[in-house]
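Every protein chain of the complex appears in place save one, which is left out.
A, B and C are the chain letters, set down in written order, and residue numbers restart from 1 in every chain.
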Amino acid sequence: MTTPLRIAVLGASGYTGADLVRLALTHPRIEIAALSANAKAGQTMAQVWPHFAAYPSLPKLCKADEIDFTGIDVVFGCLPHAASAELLSQIEGPKIVDLSADFRLKDAATYADWYGNAHPAPQLLPEAVYGLTEFARDTLPTARIAACPGCYPTAALLALLPLVERGLISPDRITINALSGVSGAGRSVKEANLFPEVAEAVHPYGIGKHRHMPEMEQELSSRAGREVIISFTPHLVPMNRGELATIVVDLADDRTAADLRAAFDARYAGEPFVHLLPEGVAPATRMVRGSNHVVLNVFADRVPGRALVIVAIDNLVKGSSGQAIQNMNLMFGLPETMGLEAAPLFP
Amino acid sequence: MTTPLRIAVLGASGYTGADLVRLALTHPRIEIAALSANAKAGQTMAQVWPHFAAYPSLPKLCKADEIDFTGIDVVFGCLPHAASAELLSQIEGPKIVDLSADFRLKDAATYADWYGNAHPAPQLLPEAVYGLTEFARDTLPTARIAACPGCYPTAALLALLPLVERGLISPDRITINALSGVSGAGRSVKEANLFPEVAEAVHPYGIGKHRHMPEMEQELSSRAGREVIISFTPHLVPMNRGELATIVVDLADDRTAADLRAAFDARYAGEPFVHLLPEGVAPATRMVRGSNHVVLNVFADRVPGRALVIVAIDNLVKGSSGQAIQNMNLMFGLPETMGLEAAPLFP
Amino acid sequence: MTTPLRIAVLGASGYTGADLVRLALTHPRIEIAALSANAKAGQTMAQVWPHFAAYPSLPKLCKADEIDFTGIDVVFGCLPHAASAELLSQIEGPKIVDLSADFRLKDAATYADWYGNAHPAPQLLPEAVYGLTEFARDTLPTARIAACPGCYPTAALLALLPLVERGLISPDRITINALSGVSGAGRSVKEANLFPEVAEAVHPYGIGKHRHMPEMEQELSSRAGREVIISFTPHLVPMNRGELATIVVDLADDRTAADLRAAFDARYAGEPFVHLLPEGVAPATRMVRGSNHVVLNVFADRVPGRALVIVAIDNLVKGSSGQAIQNMNLMFGLPETMGLEAAPLFP
Partner (left out) sequence: MTTPLRIAVLGASGYTGADLVRLALTHPRIEIAALSANAKAGQTMAQVWPHFAAYPSLPKLCKADEIDFTGIDVVFGCLPHAASAELLSQIEGPKIVDLSADFRLKDAATYADWYGNAHPAPQLLPEAVYGLTEFARDTLPTARIAACPGCYPTAALLALLPLVERGLISPDRITINALSGVSGAGRSVKEANLFPEVAEAVHPYGIGKHRHMPEMEQELSSRAGREVIISFTPHLVPMNRGELATIVVDLADDRTAADLRAAFDARYAGEPFVHLLPEGVAPATRMVRGSNHVVLNVFADRVPGRALVIVAIDNLVKGSSGQAIQNMNLMFGLPETMGLEAAPLFP
């Protein structure tokens, strides 16, 4: 038997931390060595989480500074931004898979603009790989830090990068309309996220100022070779999990929706997790619930010269913890799909 | 005491028919004279509808051809398209408020294209008024037939007509992304609308071919003075009621989002049901649930030269039965808000 | 035109306070004079509540001690227990309709046992009427204080009192299994009430120690003429509103389920809000959503000598604010149904 990877999860009392632990529990090579949550230190995971009621042997939650990182192979950062970089910058030795926003933006000034605080560890930014796995397979195996993309950027970039790279669409006037389940707001206790406020209702939020915007613009600009400005409007939908983006793009000259389909087909044909649906089939979040899968499709728009690209993910899995495991697998030379094989849960 | 208006509701076993009856029950001038539902004729409303359990004295459901229209003042058509026009074309005497699609499109050929059948009563089209109430106050008082707009067109047109009329936006490239509760699909029994198929999930539908498109294009073209083609993508959201449209528009030269706000302010200042929200407040379906209210707002888009207009309604009230009552009020010289004063239900 | 009743609502930032305002808005005799919410004083109702977005002319929220109670006819107490009695005990002049728990229990010691604090105003207990309206019509017209029952007691007592009074069931071994929507937990911000914690899930709570127990036991004991101990297990259900109690009772000697039906029929035949359903029809919360109606029914149990009584209400209306208005109507000699005529909202 091979030696397990010993992992520490910082911030195991949040939804992303918990979903990481859920996946880690059945990953054949992971040993869960430490789980931190400063505000809930001393409690068991079963006390903090209903779904770990049957897992009394999970490590107790501890304070982050109580962890002995000697012998830890990889640290998963599931903390809020700023707190994450501050803590992770003090850790030497283990590889780092960060699920916060702290290592996503290459430019510390842009980070400060959008997040409202100076970057706690700008010196680490150069060594962080933007971990949109399907577009980072060259760099992840040797990376020390993987910065997992935000959930919206994961969905949107998987739908847009192949098109921008091939020049099939104009990088201008990209309009992303997105829908997310409530778990995307985290487990922080706010009136706005109470059940009666959210159930039986829908509304947009973060209009024109959502923090996932600069991340999408950074990656699109990088591929387009010039500055890209996008329109992005997320909406809160009364469901636990799931994210769907409906993207309107301007086609490059003479291009058609069929060309976009062909590009996706070529780019994603062999992918284990990214699936171009048959022509005419609309992506739906229920296609991917609880899994690391991504489904997408292309439709002609009724306005000439445009097309619709629609993509669905589970915001907590491919949009967060699943992709984190996928990145870890590559960083340690494991099969990319290891521990992520479970089929979606429906209904 | 004044003489009541005696109403007949054709199709009282569907959600729109039922919501009309709900509103009619407390309308001070309405007497519910007849309720038809061919497939459920002979049953009480309490047998067909849970929420009428406490209303045993409602008329029993009958077949439409059993109704004596003598003495009926107004007929509400809550039937599926084609069936509606076919039946209504045989009725003389009462005024007609039709909630089906049959009298919305002025052009019978367009109707045939989108609905797949020849129009059953093209001779009546000229006398039908498109009943988007706030834009039909001149014509409704003398109309014999009011064609109530679809739910999506109600929301979208209230958001777009004032802008197109004033030339503040380009009629091209209007992109409507819309979200609807499941009641919009009607009470017809389809696997796709079962609870487990819809709950905890979201997906787009009718992409590029939804039947509310020609209706929106007709009204926009009429105001713009030239043909308008729109992009419209509706999504199904796991909630009973509510509809929200997030619309991206291209501003006319030198115009800003503030100009759009000013136009809405001017146009809707005195409206009892249409409300421009304070700057920065995002419309939400929970603001209008169960009521005839409409809330809307304008936001600058991050892409230069564009703006977002966002609007929310209850699809069954302002998007259907409430607007039908509002139209009836005008057709009979009653105060426009009569019977529609109830505040939204939240949570 | 008659003089309006000027009301003050203390605690208008909670769900019960807001639902009271919703109903008051269309009550033909109510003028909303003052709305308090200490923590949100200075804000408009539209800032605090989505569904009042269209009601900018509502009074602003103020601190309770800023209200001039001169000229106020009735004060609605929608505050948490203890805070309510403390504040209300200082108010002279207006009549009081209290929706908190403070005036429900006749015995200050029992109150202290269950609520963990000494009663703030035991001197007022004798003048408070337990406002289960259908059983308090003799005393409400002259009462200065109406103590509105808890939501669970409202449902359970309407189902049990007629049976206990007539000696049709044993007062022992009453087993109440109840289900409630999440609004019953109030708008207080707790992790347990976040959407993702509650959606797609169900669980019991307050097992064996819910504070509505002593209230039910007090009223049942009073009717039974001896001490009654009940079993009561509430469950949290992922819905906004609605409450359903499934009650198992031991029949008195030779009695049958049919006898219980007959008793309900006799007791509730003329009631405007309490409805015995046709034989075999199961009560459902969707029958009463948003309304002041109550539906109930009786079924034979498979275990010999027992019966099931099932009852459904809207926890915020008949279970709280609607019953408060109903009580106010009686206290001021108005028709009991005034302002409460709206039919349930479905779907």
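Operating definition for what follows: contacts are C-beta pairs under 8 Å (C-beta built on N, C-alpha and C of every residue); 3 or more make two chains touch, one makes a residue touch a chain.
Computed from a prediction, not measured in an experiment: that's the story for all the values here.
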With the full complex in mind, choose from A:81, A:241, A:261 or A:306 the residue touching the hidden chain.
-> A:241
Residue among C:45, C:62, C:224 or C:239 touching the omitted chain = C:239
Looking beyond the chains shown, say which of C:109, C:189, C:202 or C:266 touches the absent one.
-> C:202
Would you mind spotting which of C:118, C:189 or C:229 touches the chain that isn't drawn?
-> C:229
Missing-chain contact among A:51, A:190 or A:226 belongs to A:51
On chain B, residues whose C-beta touches the chain left out of the figure = 15, 50, 181-183, 187, 189-191, 193-200, 238-240
Since one chain has been left out of the picture, which residues of chain A touch it in the full complex?
-> 15, 18, 22, 25-26, 46, 49-55, 182-183, 199-200, 240-241, 273, 275, 277-278, 281, 284, 286-291, 293, 295, 341-347
Go through chain C and note every residue touching the omitted chain.
-> 172-175, 177, 179, 181, 196-197, 199-205, 207-208, 213, 229-233, 235, 237-242, 244, 246, 248, 282-286, 289, 299-304, 306, 308, 310, 312, 346-347
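Everything that follows uses one rule, which is that only the chains that are shown with their structure count from here on.
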What is the distance in Å between the mean C-alpha positions of chain A and chain B?
-> 39
What are the residues of chain C that contact at least two other chains?
-> 15, 50, 182-183, 199-200, 240
